[in-house]
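For this depiction, one protein chain was excluded, whereas all remaining protein chains were kept in their positions.
For chain A:
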Amino acid sequence: MSELFPVSVSVNGVAHGASVPARRLLSDFLRHDLRLTGTHVGCEHGVCGACTVLLDGAPVRSCLMFAVQAAGHEITTVEGCGTIEAMGPVQQALTESHGLQCGFCTPGFITTITAYLRENPEPTAEEAREAISGNLCRCTGYQNIVKSVLRAAEIIRGTDAEAGDRQEAPA
């Protein structure tokens, strides 16, 4: 078997130590070694964004990184964004706004939107659309994901205004 390399990495605040082959993708490491299967793989070449995780807070495609490259870094996956009992604001917004159908692309949107809203807490509808335009979804037509971004921003800001106030208007 191929040579193994030690990897120490923090995932969702939990320290993990493992030995992996150099070629083991970060996505496979998370999914199959740590069994955090919320991170999904949709294209294996960094285009669809389903595998997006946060590396020290910044979105990265985990299918384009080796696990060994993540050594010493802090990773956040969708599992780290909230739980069924205590959903995070983006997860809550997607649920409220029907922002998902099959749910396969959703984890990548959640990590992407989470990072985006940290830097852009008050996006317009147009900016929200732009923010998610690096992730592919085949089910929703994106409209309700845009709505979810706006709703998540509201939840984070702690305002109770209806998401409808900032809904997209047709061009």
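The rule is short, and it goes like this: a contact is a pair of C-beta atoms (placed from the backbone, for glycine too) under 8 Å apart; a residue touches a chain by one contact, two chains touch by 3 or more; residues count from 1.
What we mean here is this: contacts and distances are computed from a predicted model.
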{"item": "Choices \"SoxAX cytochrome complex subunit A\", \"Endospore germination permease\", \"NADH-quinone oxidoreductase subunit N\" or \"Carbon-monoxide dehydrogenase, large subunt\" - which one is the UniProt name of the chain not shown", "value": "\"Carbon-monoxide dehydrogenase, large subunt\""}
{"item": "Contact footprint on chain A, counting only the chain that is left out", "value": "1-2, 21, 23-24, 31-32, 35-45, 47-48, 50, 77-79, 81-84, 87, 91, 94-96, 98, 100-107, 110, 129-130, 132-146, 168-171"}
